[in-house]
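Heads up: the structure comes next, in structure tokens.
Here the complex is missing one protein chain, while the rest keep their positions.
Lettered A, B and C in written order, each chain numbered from 1.
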């Protein structure tokens, strides 16, 4: 299960979509809106995305994870639009035979999502706002 | 939130119990009953526990995690009794400011639960059953 | 004479005030040329060009990538989705 959506994220169907009878471990990661970042109090976040490409890149991250780790299932949901403090922006679920692979693969997936998926975050404070500049994606074939 | 229970585990209240407005990441681990172990097909599992001590040791693992990692919340639920393939025996939730600490602390907590909490698992196959012998707990003051 | 469709997101969308642009480019135009043109026609975009990456047909492409008529080019400033 992979989706970019403006609706609140529901973890239960995602976990069920990655669980297999041969898996002994599922790791579910929640990215949550914090009330503070780099010393500034955050009122809310606004996420923008290049939706079709973001969805394609989420699937590509999952393919990369499956090639690199012995996992049995991977799924990702990313919410966009306005999110309040405490709301979930990202859910990544990974199932595997054993816990080590599930933890490592899920952590790797979250790292790669931040590096490759075209989604942007604007922090809105009491007295202003800013689009956060994070990772410059790697371009294949570039110097 | 900490519990040893015979009822199916509900992850949502556990996650809500560890979430804080200052946390940016929650990692939730599911231990799930697999259909196979060490080459044998598993029909179901039966968990036994020394319940009051197991609950005390779950809390001790959480104290250890909080002392070792900069986390904002830790919670654990362990189910006992009969569990079918695909059911969840263990839920460990950890919240933290950032993802790395949440992943590392949750993995550590699962490892320590296996090493210190007096709970036992019987595998039941088509043609027999066996109580699985895992870790001998460390005894303080022993040679 | 390729005519390309350009998509703007996040800070670029706010600055330019549009979600989409159409640019007419000379034959043989590359992503590199498109970036130059953007900087000329939309000076507010200039400071972003150093860290801007482009995607064509939903894949990241290098500056030398040759543009064809009807291409769909997304301007991708440094990304910040995911999690803390």
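Keep this in mind: a residue touches a chain if its C-beta (ideal position, glycine included) is under 8 Å from a C-beta of that chain, and two chains touch if they have at least 3 such contacts.
From a predicted model like this one, the values you see are computed outputs, not experimental measurements.
For the chain that is not shown, the touched chains among those present are A, B, taking the whole complex. Summary of contacts with the chain left out: across A:19, A:34 or A:99, the touching residue is A:99.
Listed by residue number, the positions of chain A touching the unshown chain are 24-25, 97-99. For chain B, the residues in touch with the chain missing from this view are 29-32, 34, 37, 47-50, 52-54, 56, 78, 89-90, 110, 113-122, 131-143.
Heads up, the rule we're going with is that only the chains that are shown with their structure count from here on.
The touch graph of these protein chains is complete, with an edge between every pair of chains.
The set of chain B residues that touch two or more partner chains comprises 24-25, 97, 99. In chain C, the residues that touch at least two other chains are 83-84.
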